[in-house]
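Comments concern the structure below.
Just one protein chain is left out here, and the rest sit where they should.
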């Protein structure tokens, strides 16, 4: 595969992307049926920042950032750059210079299934980043790859133009066609959670609110006093 | 195993638990003969917070938080919730709604041998948490488990009512019968460490303070100048 | 091997070490031909701190800090303690008491290919530390090892007197004979990066600045519209 | 997502699948431009076995094998079952009873992004299997998922009907539309490799065969005698 | 903790232990309610061997095999040695000399939550072993620990005298008081599995045998043709 750079992928509509900005990663993932989450290995380099935007995807060779340079040109206002490699890689494929270029173009953040560097500089300049590793190891520009093709990261497929939402809990992807639906479902979920939160503050138990006492009974889970339990000898 | 919920386990005495509040995880673990530590994979989601309390234990199925709901009812003032799963799991079994319910009941924190979510919200509401992973992945409520039975986490057995102490260094468990002893030993260790700290500030060496020069000699460790060493050709 | 303590290893010249203080780990590693980096597993326990100094090296038995006591005596103004073990170990071989002793001697920080403890205390006292794990597990003083011999950590050889530079991105080692060269190269690289940064702020692309369009062409990477790409059926 | 079972997905044509049977995983992956490989964590439970077939895909909840039961009904002659979970899981979702059912239906093997059990029995009955872990941990049948939807495993998307080829080196997926192309390219690659093999047996060097001496020169790699190299003092 | 060597722990009755010899690890674990399994990281060094016996437990310091020497004296006919360390350790704490001593005493095998060495020799002499790692790294005899105290390994508590059963699928522990019950339950499970195996060979589906079609329906899992599914645009 010599690689391809796709120049004008479809994107989620901006107003739908913005509609998602008010929700957290957990909420949106739950609202979409517990789908779209990248795993716990991809962590933010800053704390307390949430970013939402449309994916520009990169598939690079390990130890090589050539295709990120190609991707910068494809990035614009409201995008989030998402980078993976053809095999596992912790090198610092991304740093402060790329962030400078992307910020100039209105890009909102970066998600790396590899390493990142210049983390202090990135925090200082307020460019949001999530990565699999922090590592200063530099890269070459010698091997081809692709930009704006679908990539598979941590069990999720990310297509160019899909919505990327990231916060302290991690990263979730929403298919570009479903951004509106995701926002609506998230609003519904948040309303439901607000009611639950209020009930929990008032002392209601999840056991009662969700009808779980019957579930426990059906599953054969039994209540025992400590004396009964200890008396079993197990 | 259909699972069991034990309703009134014995607990360490509150005054003994409080007596431990002034000591760090490293101090208490050392004082108890270097025992009780959970391993380095379980990390705090906040910085600079120390919590001490009595364990309410949960054994859940992976990807399932049903038994945490059952456990909430068993939790009260001064408790710390401790959750493990029957097989390795990084899903976010615990989040802000559970924290709301627990806070209302006077629970002091949570230790998860799994994932956690809503980390920013937890920090904002000041609910202390330690976990093996941060992951927004949601859960079902479909499979039974147990509450307040002994669980084995990272090489340690945690029984309901045992003392859980957690800070930036990790988590230590003290058997409920030994809380008083642990506090006394910790006080003694801290006094000893204070003396050592003062001596070190004055420039005394551990080699001298602990009589280690003889140890080195007995073990055959030799002092060499660089020239002697380099001359060996090794 | 009974072990050896080398008492007067050669060191990088202080003025050369200081000359490196103004550069980050990524810059110095790049300037030295992408060499010298420890891998991404060794992380700082604090944020926003950079340290540079000359290595005092320790090779310890796992679970044993005897040789760190021996090393303290070999440490002085401007040093950085670097500790590894003969086999993988996450125990807390280093904590606040050692830091007290080292600070009194003018040591600038510690790099541990093992665990560390008392992390909150270390942050409070401003003693900089990088480690593979955070773990309160204590140690014995029972088995010999070496001080100020070359050690191999994460693919790098660190000799006593080599320059250790550490920041939020990780840790890099510069051979003691090449400290001056490293500083000069880092200055050159930083100048080049400043120009690139300015160009990127002005909207120039890396593709143009580095002449990468030809590289892409040579490698057979092709530009396609989304319609062309989607029409391929791949 | 309540999940869906897709009943009649398109499949690679049987004759194209068979055409791939003569090639190894490395050959096919190379022939397809170094694409399609699952990573090194998914390993065979037997040695010296190669399997090729069309994918029946399963997306299960961790610790739950309900959807594998649903998938068995969708499996037939020449298929390979491919199972992943919505979050990381090492439980033994698959064992000898499933293998019995699948063998009866003409299924050729199983690829699990989870754990497997009954490994000795599987070897005895000659049912080929690849998995991320070996673990006897049993499962429940309590939570929904999907069969024959696209799944993302280890950076690859696997759709129902795609070709799965597995041997001692691991597992590769070929898109169902490209099976014929993959076989043709593999034949070409194997011919080329046979020529190279013969040349290497005759003592030709890759440096000469692939024209790499110029590459080395262009990259600035220099030949030095040991004396020259050692004299550098580096 | 200076450590203790317990000299005459209670043990499962020999006839009950033997009654378990005919069952595999998966069967026994399932029969006991999916309990007792050590995780997938502890693997056999040989293939096709099953061992059952009563545990002699060892808690050692990392990198130190002193307590294994102490444990040999406590081992006898029908025992299985089980070794863990106070913190993670991959060193080769056990090798062919220990196996020689244990074999002479009628010990049936060893389970190590650490590393092992002399693996070829162990296979040649037919001494069965399971371990977390294979590593030739040697050990010292310098730090105390305990023999025949309860240890916690991979989420399971193993007490001296408990039954250890190990095969290619891993290791399971059965509490010493429940060996008889475990054998009886395993027999029942095996009978049930034999019936299922026969049914599966006849082509019956698990969906029908276990009544899972209703479960799928209750959970909202739907059957769709590929055309219906693809038409959704998801």
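For clarity, chains are labelled A, B, C, D and E in written order, and residue numbers in each chain start from 1.
The criterion applied here is as follows: a contact is a pair of C-beta atoms (placed from the backbone, for glycine too) under 8 Å apart; a residue touches a chain by one contact, two chains touch by 3 or more.
Only a predicted model underlies this, so the values are computations on that prediction, with no experimental measurement involved.
Enquirer: Please pick, from A:87, A:104 or A:156, the residue that touches the omitted chain in the full complex.
Expert: That would be A:87, which touches the missing chain.
Enquirer: Which of these, E:144, E:175 or E:206, touches the one chain of the complex that we don't see?
Expert: E:144
Enquirer: What is the set of chain A residues that contact the non-displayed chain in the whole complex?
Expert: 61-64, 86-91, 135, 137, 140, 142-143
Enquirer: On chain E, what residues meet the omitted chain?
Expert: Against the left-out chain, chain E lists 2-10, 66-67, 69-70, 72-73, 90, 92, 95-98, 100-101, 104-105, 115, 117-121, 133-138, 141-146, 148-149, 160.
Enquirer: Just the residue numbers, please: which parts of chain C touch the chain that's not shown?
Expert: Listed in rising order, the touching residues are 1-2, 32-35, 39, 84, 86-88, 150-157.
By our rule, only the chains that are shown with their structure count from here on.
Enquirer: By mean C-alpha coordinates, which chain is most distant from chain A?
Expert: When every chain centre is compared against chain A, the largest gap points to E.
Enquirer: Report which interface contains more C-beta contacts, comparing C-E against D-E.
Expert: Taking the two pairs in turn, the one with more contacts turns out to be D-E.
Enquirer: Take the average of all CA coordinates in chain C, do the same for chain E, and state the distance between these two points in whole angstrom.
Expert: Those two chain centres are 41 Å apart.
Enquirer: Roughly how far is chain B from chain E, going centre to centre by Cα mean, in whole Å?
Expert: Here the centre of chain E sits 27 Å away from the centre of chain B.
Enquirer: Mind pulling the residue numbers of chain B that touch at least two other chains?
Expert: 2, 34, 39, 86-88, 90, 135, 137, 142-143
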